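Here the complex is missing a single protein chain, while all its other protein chains stay put.
The first chain written gets the first letter, and so on, giving A and B; residue counts start at 1 in each chain.
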Amino acid sequence: MTVAVEFSSVSRHFGAVRAVDGVSLQIAEGAFFAMLGPSGSGKTTCLRLISGFEKPTAGVIRIFGEDVSDVPPNRRNVNTVFQDYALFPHMNVADNVAYGLMVKGVGRAERLRRAEEMLAVVKLDEYGGRKPGQLSGGQRQRVALARALVNEPRVLLLDEPLGALDLKLREAMQDELKALQQRLGITFVFVTHDQHEALSMADSLAVFNEGKIAQIGTPEEVYARPATRFVADFVGSSNVLPPDMTQRIGGPAAWSSLRPEALRLAPAEGAALAGPVTALRYLGAGTRVQISTGSTEVAAFVPAGQPLPLPGQNVGFAFDAADLHVMDRA
Amino acid sequence: MHSERASLGLQIAAIGGLLFLHLPILLIFLYAFTVEERTYQFPPPGLTTEWFAVAWNRADIWPPLYLSLKVAAVSTVLALVLGTLVAGAMARSRFFGREQISLLIILPIALPGVITGMSLRSAFAIMEIPFSVWTIILGHATFCIVIVYNNAVARMRRLSGGLMEASADLGANAFQTFRYVLLPNLGSALLAGCMLAFALSFDEVIVTTFTAGQQSTLPIWMLNELVRPRQRPVTNVVAIVVFAVTFVPILLAYYLTRGGSETAGGGK
Partner (left out) sequence: MSAVLASRGLGDRLTGLFWRRPNLLLLLLISPPLIWLGLVYLGSLAALLVQSFYSIDEFSGVVVPEFTLRTYAELFNPANMDIIIRTLLMSASVTVGCAVLAFPIAYYAARFARGHWKAAFYLGVMLPLWSSYLVKVYAWKLILAKEGIIGWAAGATGTTPILEAVLAIPGIGGNSLSTSFLGTWMVFVYVWLPYMILPMQASLERVPVSMLEASADLGATRGQTFRTVTLPLALPGVIAGSIFTFSLTMGDYIIPQIIGTSARFIGQAVFQLQGTAGNIPLAAAFAVVPILIMLVYLALARRAGAFDAL
């Protein structure tokens, strides 16, 4: 495996604030890598460290093996799709896309031809003559994508690429981005606070919390085997159980997590988890049933079509022992 | 309050105030056509266009006009460079002494011209610098910096910082980013700043009287004519020229920066 991007104990402090705090990670070439975390968790700073807009306070960043500590952004063969797209308002779409080639000295005819090709890839062939101000949000995003990809970067960085789009467009773009990445084989690194986006698009992801990486793994690993309480809670809103409760339901005295979909409704008597129903939330494909077990609230996902308990009714939850995930770290 | 209309008295006072600001200037135009050359008799006893030809042929008007244009042009270029540089430094960075620098930029125009003029005069006296075109330019460029600065810094603040990063990200070096991204977006604001600076310099008289020595700029020529009038309508013709040379750039500057929070002139 070739490593596209490597962080070795990288920190970035702003005064007393430790935006990125001792992060080490490796992103494989050709990966679709997500940096997931709440705002202020350090994921965007990590992205800016790769592009060169931030410099590490400590640690080393390598891109395809080369230490980039001394390399300014313009000489990194890495391109970014900015959150607000940052299209040049005074240039038309074709010139925007051709910009990277222009500053590298590619002739006008040649760079416009390649810009046109790249616009076709993002399905905007007819839009070269327009100004960015005349485009919709989704179209602007495609222009930003084309503008970055035309440079044939070794790594493409995407900062909350779908954040400004409405839901329907967002889902369509998710599929397109994924298809594009697979077709071009370029390493994609994208930052998002949306766990669904990260899980559905990435083939590997890092969960950030307070400047540190809480967990790195495939979406399946992170979802099914969260390493920390934070990950369990942030990715997929798992039931996080304290050590005493884990012990009571047959596990070791450690924090554990149980996915709501792993829980089934059962009679209250004899169930490991039981209590009165405190909330019912209809989610379309099913219903989220929450019970109070005294100290902790636990939720189960009940697929549509199954009978539902009434609020206040005493019910129990059953599960397979294999689904109880005990976390190594607190 | 939105539905409420202004009272008649307020309307009259407001419109009257605006007329008060504009009508006197119109008189300049009227008096350029009067046949009476020794007094300011109103209404003019007769009208003529001969003064424009007389003014054209007056040899004493041309050198001051050239000098004023030269001073204004050089001062504007200097102010453009210095004002843009300082705006570039001040637009985004926070650094120690920033407030003091912004005060220093504004001071030359905030303090009365007599102080700026007298200060320069004192310095020339101490350093025994003889009066020249450059002593005039020194003063003009100094108070024009703030005009360019005001226009440039407002536009830079409005310009998304992401654009410069995007340019660097796409491989442009600092100079290419300046040339292809910053300058095109800054251009109209800089042009507006230049026009205002030019107008301000072309018209300036107070500081100039301290830094010109025996030289005459057009405003100094006019001032002398006001104190010791010769052919009064000729002065009016020159006044119209001065008015036009300052008025047109101001109007252009307004249209160049319209629609932004930075509309030109707010900082004079």
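Everything that follows uses one rule, which is that a contact is a pair of C-beta atoms (placed from the backbone, for glycine too) under 8 Å apart; a residue touches a chain by one contact, two chains touch by 3 or more.
All figures in this text were calculated on a predicted structure; none of them were measured in a lab.
Novice: Given the contact rule set out at the top, which of the displayed chains would the hidden chain touch in the full complex?
Specialist: Within the full complex, the chain left out of view touches A, B.
Novice: Just one of A:His13, A:Lys131 or A:Arg154 touches the chain that is missing; which is it?
Specialist: Missing-chain contact among the listed residues: A:Arg154.
Novice: Pick out which of B:Ser160, B:Asn173 or B:Gln231 touches the chain that's been left out of the picture.
Specialist: Reading the full complex, the residue touching the unseen chain is B:Asn173.
Novice: In the whole complex, what residues of chain A lie against the chain that is missing from view?
Specialist: Residue positions of chain A that touch the missing chain: 52, 63-66, 68, 70-78, 104-105, 152, 154-155.
Novice: List the residues of chain B that touch the chain left out of this view.
Specialist: 1-2, 5-6, 10-11, 13-14, 17-18, 20-22, 24-25, 27-28, 31, 39-43, 81-83, 85-86, 88-90, 93, 95, 101, 104-105, 107-108, 110-116, 118-123, 125-127, 138, 141-142, 145, 168, 171, 173-176, 196, 199-200, 203-206, 209-210, 219, 222-223, 226-227, 235-236, 239, 242-243, 246-247, 250-251, 254, 263, 265-266, 268
Following the convention adopted for this analysis, only the chains that are shown with their structure count from here on.
Novice: With touch defined as at the start, can you tell me which chain B residues reach chain A in the complex?
Specialist: On the chain B side, the touching residues are 160, 162-163, 165-173, 176, 180-181, 184-185.
Novice: Looking at the complex, which residues from chain A come into contact with chain B?
Specialist: 51-53, 72-75, 78-80, 82, 84, 86-90, 99-100, 102-104, 147-148, 151
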